[in-house]
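Every protein chain except one is present and positioned as in the full complex.
The block that comes next holds subunit A.
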């Protein structure tokens, strides 16, 4: 019998059922409930903006790949550009004009990702770079929020009216609202105390469910938490960053609240408001821009949490997730350099282990 073998390949001849498109798909699946809720709650203008942002991101990716002479189809189908656009859209004010989304998509992909060399090479989280750039360049559009007007409700604009809002630049002052974080911050700035303002502005239940004014996909803390737990369950992310991020916010908030309840809100307020949960489970956990080791991730998450609290409480902006994540992104290589796992057979300083003679005789 004549048996032919193909040229020998290199091992291992087994591979886990994992790939980058699959990982990105799982993240999108986890984002889906909160996204659908946001789109439903803020209606057609939000849907148009969501689409505009994603189209912007994908176009930017195609153009960048074309200019760089890279294969377009395989690199586009890894799903990273789609996810970047999606995440960016979730953090935008839901009724922002279309060009906010498109410019954001371009910034995220071209400036934050492709200029660094594409997938895996970027130092900063692309969606957060775009969000911060937009916030600084277009402060008016980026801080104009609306009160929820769910799809099919009487007050909600239809698809065609919404085109005028998203693409026509039509104002929507009648629907204007402000985020809880923003309102509380402003009221505190005017010398009021939390005991008087919080009961009017904030109910934990509404903030957890997400029926409040806010960014497109950030409002529903509960759905984001479900998505995050799904990612943990599917082992796409590990617990280190979310737990240390949320934990450090909770500890700081509790401490400050106990010291001065009139000016510092409790931990639950910080956990369910703004982008905390989106940041903890979906933004800070971006593998490319976070440390690789478990201990490094704990430090990174805690750093993000502390910065979020500090920016929200004492800095000039009511929300600080994007700034905090970017600042910690810059620290990630440093953390990776100093925080390395202990290697088998070596101690923490990298020297070969030495067993005392009594260890030997004991065995």
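Just so it is clear, a residue touches a chain if its C-beta (ideal position, glycine included) is under 8 Å from a C-beta of that chain, and two chains touch if they have at least 3 such contacts; residues count from 1.
Heads up, the rule we're going with is that contacts and distances are computed from a predicted model.
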{"item": "Listed names \"Spermidine/putrescine import ATP-binding protein PotA\", \"ABC transporter permease\", \"Ion-translocating oxidoreductase complex subunit C\" or \"Cytochrome ubiquinol oxidase subunit I\", with the criterion being the UniProt name of the chain not displayed", "value": "\"Ion-translocating oxidoreductase complex subunit C\""}
{"item": "Chain not shown: contacting residue from A:170, A:254 or A:293", "value": "A:293"}
{"item": "Of A:85, A:104, A:118 or A:242, the residue in touch with the unshown chain", "value": "A:118"}
{"item": "Option touching the unshown chain, where A:32, A:76, A:164 or A:232 are the choices", "value": "A:232"}
{"item": "Residues of subunit A (touch criterion as defined above) contacting the omitted chain", "value": "1, 3-16, 18-20, 22-23, 74, 78, 118-121, 232-233, 235, 238-239, 287-288, 290, 292-294, 297, 336, 340-346, 350, 352-355, 359-360, 362-363"}
